[in-house]
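Reviewing the structure listed below.
Rest of the complex left out; these chains stay put.
To keep things simple, chains are lettered A and B as they appear, and every chain counts its residues starting from 1.
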């Protein structure tokens, strides 16, 4: 969060991109977009473009990292070098290491790891174009890709951030808002049970703003959950024939 | 294998205690272990503090050196926070480059300092775009009995309280002190068997389904939060944890960060 809030981010009660305070950016979801991966999902949220792929369950390497009781989840969040304004050097940095950990833990409560002892379930998320909210976009895409790969889960995970700009608690910050705003709080949630599986915050929020933001984000996760479900249902009904063919 | 069995036994032991309303060391659910903060103990550092929370021990040293600003903040100093989970401190730690645990530790500590605006970065600028002070906050963990985050965050702000700007070493003049503008304090809670335990020790961390760190400022506002662990939390739990976190931070601030 930058200190300078000189830039007006709210004009006439609307945000710079015309959205209301509690409005999501447009979301687009495509499923099964990759051939080689076991499951995949391409997702756009506003100007974010992200693709997620899932491999597994398959043998865990290296062996000494296997867990005899359950599958190990690997989660790799990665930014393409050209996805940001200043070219990002390829390879993991501290930020992506932290995001990968937090994102992996967001899926821990839903993936039925105990079905696959000694195996690995691998989730790869590539940010192709970024505009704030990449980790939540990645989680949303990964959730659908896991379902597409047929990984047994108790439910989908849905994710969104709330933030504070010009003193107002608003939903789903853009890059401009994030850079000039006062706070950012991404969460991930199992919508059906209202269980929060990821939560981070940085910036400045009063206790009341926090509570308001949390409610707002949880509500938005329900919206995203419906979009994820709808995309899966559409995909499932379309691909029945394909699935049949595969089974032969 | 043997180690895993012992880990399971310890986990069961902690869970049983908690179900009976108890904790190791006879603590209450909302109670910290004994805390001690010693400041200014490393001569070579521009600021330092040793924090003990029970058997957990962390040494934080702050070095201040001259360097270049980031290109997008040419008029501001730089904070670089690093955490070393050296293998001396825990049988679980290994030599090697930072892993996700040390990265997360460093980044959460950094977040509290940075987002609370405790350091006036503009006062660290000597020549715009050319020369600024770089504040290296190095967290050196010595003994890991759980809740490293709170110890490291407390050590960091305590070390910064006495920070000396080494103008002389670089032939500069100017103020040698850097008054802190805020004192963010991190309070970590764990959920064990549906109960919220403040300041989890090592065994409790392993028995917990999830943890939440709440970093709050002198005025009771929040500057950072981080959930970790493989479990989920309900809205009301999170809200309760935030309330507890702010309250506990106030107590710690008053007791251990008085000079501000």
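As a working rule, contacts are C-beta pairs under 8 Å (C-beta built on N, C-alpha and C of every residue); 3 or more make two chains touch, one makes a residue touch a chain.
Because the structure is a prediction, the values reported are computed rather than measured.
Only one copy of each distinct protein chain is drawn here, but the full complex in this file has the composition A x3, B x3.
What we mean here is this: only the chains that are shown with their structure count from here on.
As a whole-number value, the distance joining the C-alpha centres of subunit A and subunit B reads 27 Å. Residues of subunit B touching subunit A in their complex: 98-100, 103-104, 106-107, 111, 114-117, 212, 217, 220-235, 238-239, 242-243, 246.
Against subunit B, in their complex, subunit A makes its touches with residues 1, 3, 94-95, 97-98, 100-102, 105, 108-109, 185, 190, 193-207, 210-211, 214-215, 218.
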